[in-house]
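Heads up: the structure comes next, in structure tokens.
With one protein chain held back, the other chains of the complex are shown just where they sit.
Moving on to subunit A:
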Amino acid sequence: MKLRIVVTLKNGVLDPQGKAIQHALGSLGFDGVSDVRAGKIFELTVADGTSDEAIDEMCHKLLANTVIENYRVERI
């Protein structure tokens, strides 16, 4: 079973990398980009039947720092 885990900064947490990318898009002439948030993607291959709880635990314990980040799990 394959999982894609998307980790992004929480709303309200300043994302300086996102801001720099937004600025660069502006200077390339792409107007109207009002916000950019940078994040990370992890693709995991796990044993079939791995429980939701175990996946959540992986995210909480290591993949995301839930002080500043949210995560979303997609099955692919």
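Basically, a contact is a pair of C-beta atoms (placed from the backbone, for glycine too) under 8 Å apart; a residue touches a chain by one contact, two chains touch by 3 or more; residues count from 1.
Throughout what follows, contacts and distances are computed from a predicted model.
UniProt records the chain missing from this view under the protein name "Phosphoribosylformylglycinamidine synthase subunit PurQ", selected from "FAD-dependent oxidoreductase", "Phosphoribosylformylglycinamidine synthase subunit PurQ", "Acyl CoA--acetate/3-ketoacid CoA transferase subunit alpha" or "Carbohydrate ABC transporter substrate-binding protein (CUT1 family)".
In the complete complex, the hidden chain is touched by one of A:L28, A:A47 or A:L62, namely A:L62.
Contact with the chain that does not appear here is found for just one residue of A:L14, A:L28, A:A47 or A:I76, A:L14. For subunit A, the residues touching the chain absent from view are 13-14, 16-17, 20, 61-63, 65, 67-68.
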